[in-house]
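As you look at this complex, bear in mind that one protein chain is not there, while each of the others sits in place.
Naming follows writing order (A and B), and every chain is counted from residue 1.
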Amino acid sequence: MSDSRERILGRVRDALAPLPRRAPLPDWSEALAVRRGTREAGDLWALFAERLKAVNGTPLTAVPDLVALLEAGGWRHGYCDPALWPRLRGEFPAAFTVETEFDRRRVDDYQFGITAAAGAIAETGTLVLSDRGTSCRLGALAPWVHVAVLRREQIVADLPAAIAALPADPNVIWVTGPSKTADVEGILIEGVHGPGREVALLLAG
Amino acid sequence: MARQSIDAFIAALPAEKRAAVYAGTKTTHEKRAQLLLDHFVDSDRLRRWAGEIKQHVLENLDTYLPQVEAKLQANGAQVHWAATADEACAAVHQIMVAHGATRMVKAKTMVSEEIGLAPYLEQRGMEALETDLGEFIIQIDRDHPSHIVRPVIHKNRAEIARSFEREGLGAYNDDPETITRRARQHLRPKYLAAGVGLTGANFVSAESGRLVVVTNEGNSRFSLAAPRCHIALVGIEKLVPRDHDLALFLNLLARSATAQNLTVYTEFISGPRAPGQPDGPEEMHVIFVDNGRSAILAGDCREILRCIRCGACLNVCPVYRQVSGHAYRSVYPGPLGAVLSPLLAGEQFAEMADLPKASSLCGACQEVCPVNIPIPDLLLRLRDRGKREHAPAAAAGTPPMGAWALLAAQPAIWKTALAAGRILNHLPVKLIPVPALRAWVARRTLPAWRGGEFRKWMRQRRRS
Partner (left out) sequence: MTPDRQLPGADKRVQLMATCLCDAFYADTARAAVEVLEHLGCTVEFPERQTCCGQPALNGGDWRASRKVVRHTVEVFAGDLPVIVPSASCAAMLFHGAPLEFEQEPDLAAVRQLARRTWEFADFIVNGLGVKQWPGRFDGRLAFHRSCHARGTATGAAALTLLSSLAGATVVPIDEAEQCCGFGGTFAVAFPHVSANMGALKLEHVRAARPDLLVAVDMSCMMHLGGLAEAEGKPLTTRHLAQVLRDALGQGGPR
């Protein structure tokens, strides 16, 4: 295999050697590469919420609203990050069954999964999840409804800021709305392998 | 004159396939144009910058490749190098064997199609299951994708429903939502049973070693949540210099590909799972694939390696939209494929030398390319090469230009021809002595020949 490495790198070097000069790295302007109206926005949560709604995500600001949403959908069995559950459990009626350990043998039992967000991007209505911040990957991915719990200070304005803020983490995921496909005749269907509902729950502190 | 195979293909293509491809591409390319206009002050400048960044990377790959390898290794990933398609397949196979895995779930990656990975593994008793809905349908149909982003753009819901029924996924039902739910149910246990998850990479940052994988369905996330081993297949050209540059590329990519601002999932992967994380791979392998790319880097069409596989060129190409992807006889169709496929063919270039001819050189592709690849110029270069190497596929249907040049470089002969051409006004079309002209008049009326009239008028005007 190191033989292949040498072969490939050797060919690359030989390919580039005759070039009289190498193309320079251009300076590009962040301001021009960010969607119009983003940087002027005063309230990042308001912009984030607007852009999240535009991709059929659901921004919420109170736990009772979340409970109402889950009840309306008939989703009463779910998973929650054990670090978050103490804060939320008081608002969940007894009819709910919420596990704080995800059993991958019973993947389809969980109708919703509540995990912590590692950040959010107002420009695109995107939630940021990370490996260290997400108690289990499957809990955020497999259930029909995913709820990301977010704090206001976690929201950045735009992509360049979000890239600069990428945590040192082996797996950071930007989630922009519910999963979808348009493979069948270009018709948009939500809820493919990932969640069909994506909720951002803003909590203070 | 011998016939061009792509032209013959379209003559035989069923009308509903052509209509499906035409409609599918039209919506996406129109929405794409509107989005870029609405969201950015000057999206052309963004494309040019992105192109320059990619060109810089390509021309400095000798520095960036070792750099990214070191970063990946520092992050805990194992790095492999595959000079050929066979080596890449063998590397994947070896990793699976070493890991004790016989089942793989794969997210969408064109490189895996290019190297023929699924058949290679299947021949060795392993399962390589496509998880992207479009690719899954292709797999169960034993078909080939006809678009790099919308693999089943050429199929309608009825065909897909029949395929699902045939595969035992339920009684015939062509409702797109039902089809999608069935795929979801069918694939869940497969993810959990698989030992290996395979992805590609849309970008690899040479600064941090992060792989960036973009999807809409969540299949790539699932392939990285359940299985214990991750293999990433990455073409050597997929690098970007800095994390910072990703902000520019990501704002261009989804808009160009599917007219979305961002795909639903943008994953930044820099190593196996974090300690304490119950789900995800314990091992991560990155296989850098050459398979002809270094040869392209050495030639005069290296700009094609900037490509970020968005498919915008396919969606706007008037030829692709008429003929559809299978006409191109290769993994990469459309304007991208017309340049890349003959080049990747290496010594078999001549067999693909007709692809660069299947274009009216309209330039729409370059105009939409998020990395500003000068595709028409590259097509011209490949035509020149096809001629110099005497590739019959390139020559088919093209009138002999040597004779034309003789005529056009000699004014006296030219003027004679202008006068003689008057015979075309009187000759029955079947008797026109020039094959190219006969081909023309088979479908179009020739205008009246007026050779010499303007010149005479001009001379008279000068005298007065």
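The working rule: a residue touches a chain if its C-beta (ideal position, glycine included) is under 8 Å from a C-beta of that chain, and two chains touch if they have at least 3 such contacts.
Only a predicted model underlies this, so the values are computations on that prediction, with no experimental measurement involved.
*Asks:* Name every displayed chain that the left-out chain is in contact with.
*Replies:* B
*Asks:* Out of B:Pro14, B:Gly100, B:Gly125 or B:Pro411, which is the one that touches the chain we can't see?
*Replies:* B:Pro411
*Asks:* Looking at B:Val323, B:Leu336, B:Met352 or B:Ile373, which makes contact with the chain not pictured?
*Replies:* Considering all chains, including the one not shown, the answer is B:Val323.
*Asks:* List the subunit B residues touching the unshown chain?
*Replies:* Within subunit B, the residues touching the omitted chain are 4, 6-8, 10-11, 26, 318-319, 322-323, 357-364, 366-367, 377, 380, 383-384, 386-387, 394-399, 401-402, 404-405, 407-411, 414, 418, 421, 436, 439-440, 442-451, 453-455, 457-458, 461.
By our rule, only the chains that are shown with their structure count from here on.
*Asks:* Given the complex with subunit A, which residues does subunit B contribute to the contact?
*Replies:* It comes out as residues 20, 23-24, 27-28, 38-42, 45-46, 49, 52-53, 55-56, 58-62, 65-66, 75-76, 80-83, 87, 91, 131-134, 137, 150-153, 156-157, 160, 176-177, 179-181, 183-184, 187-188, 191-192, 208, 210, 216-219, 221-222, 224-226, 236, 241, 243-248, 250-251, 258, 261-274, 276-280, 288, 290, 294-295, 297-298, 302.
*Asks:* Tell me, which parts of subunit A touch subunit B in their complex?
*Replies:* 1-2, 4-5, 7-9, 11-16, 19, 22-26, 28, 30, 32-36, 51, 55, 102, 104, 107-108, 124, 126, 131-132, 134, 136-138, 141-142, 158-160, 162-164, 166, 169-187, 189, 191-195
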